[in-house]
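What you see is the complex with one protein chain gone and the rest in place.
Right, subunit A next:
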Amino acid sequence: MNKEYLGEFEELVLTMVALLGEEAYGNPIVAEIKSRLDREVNLSAVHVTLYRLEDKGLVTSEMGGSTKERGGRRKRIFTISHAGIALLKTMKESRQELWSLIPQLNFTFS
């Protein structure tokens, strides 16, 4: 899928899924984004993005076991797929490559 492209928010959510591992579902992702980036995001936005990532095959999902909290509802736990990890890597690398082209500019400022 060479045409695959991730939006900024999609990338963020995907990274969070990778980061949270076993606990990757709606609320922790919202909370994590809030605590690490100080950014308010809505639960529904995260959900929609997760589904989209799933459509693209970057994450997989499974229903977790039921608990007493959450009114007894089960969680849908998301796991990053190999394709997801690979995509995050290439994105990071290509960004680093671009970043490496910038230093000359930096010097002129110093």
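We take it that a contact is a pair of C-beta atoms (placed from the backbone, for glycine too) under 8 Å apart; a residue touches a chain by one contact, two chains touch by 3 or more; residues count from 1.
By definition in this document, contacts and distances are computed from a predicted model.
A chain of the complex is left out here; the name its UniProt entry carries, from "NADH-quinone oxidoreductase subunit J", "Non-ribosomal peptide synthetase", "ABC transporter permease" or "Beta-ketoacyl-[acyl-carrier-protein] synthase family protein", is "ABC transporter permease".
On the side of subunit A, the interface with the absent chain consists of residues 25-27, 30, 42-45, 47-48, 51-52, 63, 69-76, using the contact rule stated above.
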